[in-house]
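A protein chain is absent from this complex, but the other protein chains hold their places.
The first chain written gets the first letter, and so on, giving A and B; residue counts start at 1 in each chain.
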Amino acid sequence: MAFVAPQVLGVVALGLVPFAFVIWYSLNEWRPLTGAFNFIGLDNYTQLFSDPTFYASLSASLLFGAALLVFNLSIAMVLAVLLNQRLRGTSAFRTIIFSPVVVSVVAWSIVWSFLLAPNGGINGFLAMIGIDGPNWLGEPGTALISVVAVQVFKGVGMNMVLFLAALQGVPAEMKEAAQLDGANPWRSFWSITVPMIAPTILLTCILTTIGSLEVFAPVQLLTGGGPGNATNVLPYFLFRTAFVSQQFGYASAIGVVLFAIILGLTLLQWFSRRRWVHDEV
Amino acid sequence: MRASRTKVAALTLTGLIAASLTACAGGTAPSGPVELTMALWSSNEGHLALLQQIGDAFVAEHPDEVSSISFEPVTNPDYIAGLTTQVAGGNVPDLAWIPESSALEFVNEGILHDVKSTLESTSGYDLNDILPAAIGGWEGDDGAIYAYPFSNSPFGLYVNNDLLAKAGQSDIASIVGTDAYTWQTVADLGAAVHTAVGAEGLTVPQFTPTNWSALTMLGTSWGAEPWSADGKTCELNSPEMVEYLKWYQDQVARGAMPEVTGSIASPAFAGGNVTFAVAQLSTSGALDDSLDWTFLPLPAGPAGYAPIIGQAGVSVLERSANPQQASDFLAYLTNPENAALLAQFFPPPRESLLNVETLQKAAPKLSAEEIQSVIIDVVPDATVKAANPVLSQFTDKVRAGLDPIWTGGDVTEAVTATCESISPIIEG
Partner (left out) sequence: MRSKREISVAEPNRHSTASKVALYIILAASSVPFLYPTLWMFFSSFKPANEIFIQPPTLLPQNWTIDGFAQIFTAQPFVQQYGNSIYIAVVVTSASILLSAMAGYAFARIEFPGRNALFVLMLAALMVPTEVTIIPIFTAVSALGLNDTHWPLIILPTLGPTSVVSVFIFRQHFLSFPKEYEEAARLDGLGRVGIFLRVAMPLAKPAIAAVGIMAFLRSFNMYFEALIFLHTPEKFTLGLAITRYQDIYGEPMWATQLGAASLTVVPILVVFLFAQRQFVQGMAQVGLKG
């Protein structure tokens, strides 16, 4: 029991207890600089659910999360499969692809803000092959996907490593047997490899979803939530509400709703696992 | 393991108890000398050294009231966010620098302490020396005074003469003061330089979509204001503002002004690749002789010449535990003698100090003519960016509403939608 105590107590004290405070704050109107702190019950929530910006922010978050999940996992898987070949130099590629994970998210975002500028590196490169690049971060159609791309390139290395490790646990005999039966690599991948690494896929799915809904720094440094509310994801909306509009109660309500969404999506993924993950869970 | 488990539990418990005690603690005014703190956004060593010097002198004169004064820069790049965090966490400074954009709001919400009686009763303070235009934004309706506007820095136009010459354009300083000195002329020159040598034409460095007011403020010379004087009616959809924003779009389309997106900063004037930049005198500090530059007053728009000034005030926070001592220090910090010292860095609001010798110290790289024409002639009549008593509640909605304009969207649609979304909030 003592083994588990420090960690558990820590998580409770630093994660759950503050969250309990946050729930309490969300039932109040709190303006720190004036010192006003008044109980208003569920008013923050009623206001939130009739606030068009909230819905815009929610859809931005969900779109962002979905896009990030799809691109991150599929690119990670493709790269892991490619790098699972025993070829010389794969460890160098592995390091290169993993390297953005190590760079601070602030530095990474700043560099990409230069590259994505209307006359930045990306458009300069496109100009060389005759394409007139769009205003990546200024056009509503491209802003969200640009921020997704920045975040995908930052984080895909970690998932690639997870998939790589899982792939290396797939016994070679099974794949060889499938090949002898006439299955092509594509078929054998889907019928044999994927089911065998399904637990890892589930885990990365859950962790990536959680991470994608908490993305903050790239939005702040690249788009400031714009254009319009295209990239005004919930954590950024929360931040502006708390620190610019100075409404800590309202911001806490946003935080509670965000947690509920993350929890809901996680539980959804966890309980759907019986459908497609066959290992003992 | 047992020891660490107990330690963690004890720490947590202490934290929770302490936190709740802090929240509940009222303030019994402590007797005896107090420690004052001032929050500010500058970490400049020169600024801090001067402030500390003045602070120490005050302590020496009032040892029974104040035992020490410390100046604590808010390290968060977003000053208000950092200050709010600090205060939310229970650390309330006695005094704080206040940006002008928050002035009206903070005055209205009672965040700032009225120091008028202290200022009036301080001998030798000379309240009348302070320009009415400067202190106007910091006064209450009942004549209360909520801050001393210690920095009054007009916006001017920096001109890169090297680039103008490279593009074969004429010297612009010669038309200043004539009818030809307009935004259109400047934009035309900017477009010409951009086409000829590829450098940026006219930039407004502070402008990003999040900081939209840095652009809308220039609309005053088109006669455009974002809202009515009482702040309750949205005027972003006025014909003047629409005309101004369309003019802006035209300039971007022809290359006279750069496209602005996201949170990306525009190139700095000091880099040498910008022909005209709308900025304040602090920008001159980064410039040197490698560049042939001039600092001019702002050009006129269709509705005439509308000088704009950026301000910063220093206030006592109403939540301070020591408002009287803090007010006394504020009066001391900003009395005529110390105001002259502060003027080394910040253009003062005191008429007696608005002369070339004093200001030369704050802007060593500016010539006397530049100081006269851009600062001294401007400060008494300039207006600050439009403030609104509930600005922080709707600034993000304005950002979202105006965003389509910066990439060429329909101006009328955008401003109409913006006014619709903020009207419920500003009508109050």
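Quick note on the criterion: a contact is a pair of C-beta atoms (placed from the backbone, for glycine too) under 8 Å apart; a residue touches a chain by one contact, two chains touch by 3 or more.
What you are looking at is a predicted structure, and each value in this text was computed from that prediction instead of being measured.
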item	value
Touching residue (missing chain; options A:36, A:70, A:106 or A:268)	A:106
Among B:76, B:211 or B:324, residue touching the chain not depicted	B:76
Residue, one of B:69, B:257 or B:270, that touches the chain absent here	B:270
Touch with the omitted chain, as defined above, among A:46, A:74 or A:168	A:168
Subunit B residues touching the omitted chain (full complex)	1, 8, 11, 14-16, 18-19, 21-23, 43-46, 72-73, 75-77, 85, 88-91, 198, 265, 267-268, 270-273, 282-283, 285-286
Residues belonging to subunit A that touch the chain removed from view	1, 3-4, 6-19, 21-22, 25, 79, 82-87, 89-91, 93-108, 110-112, 114-115, 119-121, 124, 127, 149, 153, 157, 161-162, 164-166, 168-172, 197-204, 207, 210, 213-214, 216-217, 235, 238-239, 242, 248, 251-252, 254-256, 258-259, 262-263, 266, 279-281
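One rule holds for everything that comes next: only the chains that are shown with their structure count from here on.
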item	value
Distance from the mean Cα position of subunit B to that of subunit A, given in whole angstrom	36
In the complex, subunit B residues that touch subunit A	1-2, 4-5, 8-9, 11-12, 15-16, 78, 80-81, 83-85, 87-88, 106, 109-111, 208-210, 258-264, 317-319, 392-393, 395-397, 399-401, 403-404, 406-407, 421
Sites on subunit A touched by subunit B in the complex	2-3, 5-6, 9-10, 13, 17, 30-35, 52-53, 56, 113-114, 116-119, 135-140, 143, 220-229, 232, 240, 242-248
